[in-house]
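Remarks on the structure that follows.
The other protein chains are all here in position, but one chain of the complex has been omitted.
Labels run A and B following the written order; every chain starts at residue 1.
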Amino acid sequence: MAARGKVVFDSERCKGCELCVNVCPVHIIELSKELNSKGYNYSQIKNGSDDKCIACGFCGMTCPDFVIKVEKL
Amino acid sequence: MPNVVYAKPKGMTDATTHYCPGCTHGIIHGLVAECLDDFGVLENTVGVAPVGCAVLAYNYFNCDMQEAAHGRAPAVATGIKRSLPDRTVFTYQGDGDLAAIGTGEVVHAAARGENITVIFVNNGIYGMTGGQMAPTTLLGEVTTTTPYGRSVEKNGYPINVCEMISTLEGAAYVSRVSVHDIKNIRKAKNAISDAFRTQIEKKGFSLVEVLSTCPTNWGYTPTEALTWLKDNMIPHYPLATFKSPWGVK
Partner (left out) sequence: MAKVLMKGNEALGEAAIKAGARYYFGYPITPQNEVTAYMSKRLPEVGGVFLQAESEVSAINMVYGAGGAGARVLITSSSPGISLMQEGISYIVGAEIPAVIVNVMRGGPGLGSIQSSQSDYFQATRGGGNGDYNMVVLAPESIQEMADIMQDAFDIADQYRNPVMIMADGMLGQMMEPVDLDKPKKEKKDLPPKTWATTGTAHHKGRNIINSLYLSPDALEKHNMDLKKKYDDMAKTQVRYEMYNCDDAEIIAVAYGTTARIVKNTIAMAAKKGIKMGLIRPISLWPFPQEPFDLTADKTLSYLSVEMSTGQMVEDVRLAVNGRKPVDFYGRTGGMIPEPKDILAHVENMMGGVCNA
């Protein structure tokens, strides 16, 4: 099934708070094992899950740091 | 052409905030910024920053800003609005700023029906200074100045700001909202939007109390803190629109 949404993370802004991880209705966000330059594990789409995004925008809405841009495809 | 579902609002600068990970200040900033953008008033807006965690808000809102002394933001906003009545003027204050030292200023701005918008961020604790009791700290809550839990005998009762401000005739729009889940974030945005609409349509004083988390000083993860807010704060601080120029259901 083709992806309905595209999510872009500005990882340098991320503080690893996991609000987006827990709000995503299709559970496709996780914290990476890597650190950004602030020292946080930043959020990202799980490997292979890009096509599952439903473009609800919840992740962007709940992110306190404006990390996430959500587009409907 | 991609259809943007969510992006950083124009009302926010590019600065990354100093707020703790998962602090709901960021969410609330975004809602205020979106509303200013939606109404097309961003370039004619002056915001007033408090003393508290949001003291650096003048770096984050993408409009002219004034930094007020602790508690004085509604007076500063009054000075701005009375001299520039066609600008949109808002204050952004925490529970120490508004409900402790600033009770006089906010009550009188409301009583005067000052045509400004007050965004009141209530997380029941003093964040910036390291977790002391706030006027809105719940009974029994442990803070650095109530290590045995807030007691009525020692510290009295918490203050319900919306209920108090609603008794004033000059207060035109008063609403309490929360940002602990998407449904409530949407309702919070609607309330903040109605508050600014109250100002723009010159209907009087507007105040939105936004229940918020302080993961660091509550001692919870950001997600746990949202649950704590829902389970503990909402029973004491009911979510409602108390007054509105368009009627209250």
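In the analysis below, a contact is a pair of C-beta atoms (placed from the backbone, for glycine too) under 8 Å apart; a residue touches a chain by one contact, two chains touch by 3 or more.
Note that the structure is a prediction, hence the values are computed from the model and not measured.
For the omitted chain, the shown partners it touches in the full complex are B. Across B:Gly79, B:Gly113 or B:Pro245, the residue that sits in touch with the chain not pictured is B:Gly79.
Only one of B:Gly104, B:Gly130, B:Gly156 or B:Gly219 touches the chain withheld from this view, namely B:Gly104.
For the chain left out of this panel, the touching residue among B:Leu42, B:Val121, B:Ala195 or B:Leu226 is B:Leu42. As for the chain not pictured, it touches chain B at residues 13, 42-46, 48-49, 55-56, 58, 62-69, 72, 75-84, 87, 104-105, 107-108.
FYI, only the chains that are shown with their structure count from here on.
Here the CA centre of chain A is 27 Å from the CA centre of chain B. On the chain B side of its complex with chain A, the touching residues are 2-9, 12, 16-17, 19-27, 30, 181-182, 185-186, 215, 221-223, 226. Contact residues on chain A toward chain B in their complex (touch as defined above): 5-6, 12-13, 15-19, 22-23, 40, 55-66, 68-73.
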